[in-house]
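One structure follows; several queries about it will come next.
The complex appears here without one of its protein chains, the remainder shown in place.
Up next, subunit A:
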């Protein structure tokens, strides 16, 4: 199935979790946050939240700015 990860369309296995997407991106364990379809997914829910077909996932971190 397809999902949009940080603006790029990616092919994911059916039932892929947020935790699996983070592993795919090589995200560090700390300092990142995830929104799925415009809602924050709390860290504790990453292993149990599945990304739906056509889901929009945003993975954010802190950068220099402001």
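As a convention for this text, a residue touches a chain if its C-beta (ideal position, glycine included) is under 8 Å from a C-beta of that chain, and two chains touch if they have at least 3 such contacts; residues count from 1.
Definition applied: contacts and distances are computed from a predicted model.
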Hidden chain of the complex, named as in its UniProt record, picked from "Ion-translocating oxidoreductase complex subunit B", "Protocatechuate 3,4-dioxygenase, alpha subunit", "R-phenyllactate dehydratase activator" or "Thiazole synthase": "Thiazole synthase"
Interface with the unshown chain - residue positions in subunit A: 6-7, 25-28, 31-35, 38, 40, 42-43, 58-66
